[in-house]
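In this view, the complex is presented without one of its protein chains, the others remaining in place.
== chain A ==
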């Protein structure tokens, strides 16, 4: 969709370029014409010129949507210069469509793009899980002995012997007389 729009704009821009008589622009369009037409890529959009785009935060883009007006459209534009109460509703809508491509309602149409995004996220998270699994098997060093249950028990006992945090913390929860947790 966006590509079609860009091609439309590029078509209009290049025709505008062809209309101007400046040397640099005609040579560039001649250069473009001499290339073999590539079905995927058309002329590059000239981003140094004002462009049109449908964006929620840009109610008035840099230029109108339609640059080349047919004779009927041109006469409608002339009528627009007079009092607007003389325009019919259809004419008003036609004038709107000349200046803009999509209405806000059309721009706000819900799309299904989020499903692709979420699906892609899950896919790559899953792939990462496989990578981590491979690392666990082939990369990680042997488990430190300090993780063994026996070592952990001896560690806890040593902490109690040293009276770690006897007031509000670890050793305060141990009953030293009875030899059990409080």
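Everything that follows uses one rule, which is that a contact is a pair of C-beta atoms (placed from the backbone, for glycine too) under 8 Å apart; a residue touches a chain by one contact, two chains touch by 3 or more; residues count from 1.
In this text, contacts and distances are computed from a predicted model.
Peer 1: Would you mind picking the UniProt name of the chain not drawn here, from "39S ribosomal protein L13, mitochondrial", "SEC24 homolog B, COPII coat complex component", "Protein prenyltransferase, alpha subunit" or "Cytochrome c oxidase subunit 6C"?
Peer 2: Matching "39S ribosomal protein L13, mitochondrial", "SEC24 homolog B, COPII coat complex component", "Protein prenyltransferase, alpha subunit" or "Cytochrome c oxidase subunit 6C" to the record, the invisible chain is "Cytochrome c oxidase subunit 6C".
Peer 1: Which of A:90, A:113 or A:161 touches the chain that is not shown?
Peer 2: Reading the full complex, the residue touching the unseen chain is A:161.
Peer 1: Kindly note down the residues of chain A that lie in touch with the hidden chain.
Peer 2: Within chain A, the residues touching the omitted chain are 158, 161-163, 166-168, 172, 176.
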